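With one protein chain withheld, the remaining protein chains of the complex are depicted in position.
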Amino acid sequence: MAPQSTGSHPFRRRKRHIGERIAEFLIRLTASVSILMIFLILVFVLREAWGIVSYLSGSSPTAQTEVTVHKSNTDAPETYGDSQPDSYGEEPAPANEPESYNPDVQETITDTSGIVPTETSSSDEPESYNPDVTDYTATDAGTEKESEPLITKTLSQNIVGEVWQPISSEPKYGIMPLILGTAKTTFLAILIAAPLAILAAIYTAFFAPRRLREIMKPVIELLAGFPSVVVGFFCLMLVADFVQSTFGVEYRLNAIVGGIGLAIAIVPVIFTITEDSLMSVPKTYREASLALGATEWQTAFKVMLPAALPGVVAAVLLGVGRAFGETMIALMATGNAAVYSGSMLEPVRTLAATIGAEMGEVIWGSLHYNILFMLGVLLFLVSFTINALTEFFVKGMLAKKFQGEA
Amino acid sequence: MAKEQDHSKIHTKDFNFYYGDNRALHNISVEIPEHKVVAFIGPSGCGKSTFLRSMNRMNDVIDGTRTEGIIQINGIDIYDKTVDVVELRKLVGMVFQKHIPFPKSIYDNVAYGLYLGGKKPKSEVDDIVEQSLRRSALWEEVKDRLQDSAMSLSGGQQQRLCIARAVAVDPEVLLMDEPCSALDPISTAKIEELIGELKDTYTIIIVTHNMQQAARVSDYTGFFYMGNLVEFDKTRSIFTTPAKKETEDYITGRFG
Partner (left out) sequence: MATLRHSGTTRSELNKKLFGYFAVGITVIGGFVVFGTALFMLLHFLVKGLPHISWEFLSQAPRNNNTEGGIFPAIYGTTFLVLTMALLGVPVGTATALYLTEYAKQNSFFAKSVRFAVNTLAGVPSIVFGLFGVGFFVQFVGGGLDGLIGKGGSSAVFGHPALIWASATLSVLTLPVVIVSVEEALRAVPRELREASLALGATKWQTIWKIVLPNSLTGILTGSILAVGRGAGEVAPIIFVGAVYSLPELPTSVTDQFMHLGYHLFVLATQSPDVEAAAPQQYATTVVLLLLTFGLNFTATIIRSRIRKKRLA
């Protein structure tokens, strides 16, 4: 059987298809760019932060590290190019230069003891921080200034300290107030945004009349399209006044204003994902519940919402990630003062805003610069963790939940 | 088994097909003679399409599939490592159930396969396009609007265009997976007529749910049931004296 036919067998000899191979290779290569970028981001942000190590290793409690800070003039180009700090020297310098550091600060707050009970911790100098945006203008106004300070404590002690004063005769890089500030604003933002967004999602998904729903949804999603600098501007102009008149606070810009601003930014994120997951709960759930005699609201809250819970958790987590790393709103609405205090009515300074405000002024390669990159590594790692959590944990839950359905 | 005078075109031996762990074809062994029309019938999900798509290795594009056994075309195992799938598919054309022409002009649809191997002289391509359209009985209807979008054709015309498109690359085997299931009776009749004419040049394998159609157009018929080729014989024998109970039940409509 199957005698050899007389026909030719053109498909016998395998062609090389070189173009094909090249195309596939290039496409695979390009696809790996996304993965590569994640690595590059981590590696290069870490690389610029790495300089800290050299300070760490050499700094016994007596080691002194000098950091000289140049401040560029307003219109001068940034001080790029010189990736070396002016000097890393070990010249001894007078110990403990009190007062007089940070002369750029336009407003020194001395009467905060009542509001800020925890501020005096590590230093004997009076606290001075910059409320409002004066910090930014201050550094612009600064002219070339040299100081010969030293770090009396080890850098690691300094970093976990409670004072953030990178530009002073005795730079303090305590990131605790920044972490606290970030935590405060993020917490506030979630506190405001999560309930509102989830309720709004339930409303548009189950209760809103169709017409209204068709207007509401796109308008809420439009909120996601506002550039964060616009939201920041909105907070600066309106929310700040509103908060001030409502709470009668001393500082126009504070954690609450920042929290509201961040909430505006993350509401559409939480809303959209929650709504999506509410809508993707199988219709049979709802019908079964209604058939059993449950009312619409019972169905919505006791059946649909729990069924969509993984999605809601994902939504809130992503909201946290977004609020945590948001820069422009924090920069414009929080007052940017690194106060180490639990009060919501005082200005705060977040990690992201610190980078945003100081990166432009810092000398590339200096310790301050390294530390700003270290804050960046911190931001990256936290956002990465949040994302990985959402990805593996929540998606796994979702998959498990609905696998039995279909 | 094919009779002596029929020259075997396709030969399969213990062919198994797996979608992941799911075995869709069980030990299919069959001889498909040259220049004949072979119909495969059987209930939905029994593996007809899978078998058809195995013959031009269209299933290769689906993740996680795997084969065992042999399919030979012209005496060559098409699953052999040395086989060039692209060249194989030029030899084994396919017409699908959904008549989706490319969103291009009628002319470009037919010429599509011709330009794949590189540039060809325009006059040569013109000739082949005309021939192919004539062979698929579409020329008279479209010769004045070759540059119109293929989407402007009716469903039946689109399916004939798909046939013309397949014919244009000059295959030896033509696989048709339910080519008429989405067509009206008149278009179906046209396609059936066309199949009768094309079998002089090609070996045609057609999958259909329509028993009358199988009886009308095919020389041989195979009955698939749950991944097995239960019976394969001359169409007349299958429809008059089926050897297996399942076949009889199916063609007499007594099937559950």
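To keep things simple, chains are lettered A and B as they appear, and every chain counts its residues starting from 1.
Here, a residue touches a chain if its C-beta (ideal position, glycine included) is under 8 Å from a C-beta of that chain, and two chains touch if they have at least 3 such contacts.
None of these values were measured; they are calculated from a predicted model.
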Discussion item. In the whole complex, not just what's shown, which of A:Pro282, A:Pro306, A:Gly342 or A:Gly360 touches the removed chain?
Written reply: A:Gly360
Discussion item. For the chain left out of this view, which of A:Gly161, A:Gly181, A:Gly258 or A:Gly376 touches it?
Written reply: A:Gly376
Fill in: Hidden partner chain, touching residue among B:Lys98, B:Lys120, B:Arg145 or B:Lys245
B:Lys98
Practice prompt. With the missing chain put back, which residues of subunit A would touch it? List them for me.
Written response: 17, 19-20, 23-24, 26-28, 30-35, 37-38, 40-41, 44-45, 47-48, 75, 77-78, 80-83, 133, 136-137, 140, 195-200, 202-204, 206-208, 216, 219-220, 222-223, 225-234, 236-238, 264, 267-268, 271, 292-293, 295-298, 300-301, 318, 321-322, 324-328, 331-332, 352, 355-356, 359-360, 364, 372-373, 376, 379-380, 383-384, 386-388, 391
Worksheet entry | Hidden partner interface residues of subunit B, rising order | 56, 58, 61, 63-64, 86-87, 89-90, 93-94, 96, 98, 100, 102-103, 112-113, 116-117, 162, 165-166, 169
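Here, only the chains that are shown with their structure count from here on.
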Response to the item:
Chain-centre distance (mean CA atoms) for subunit A and subunit B, in whole Å, is 59
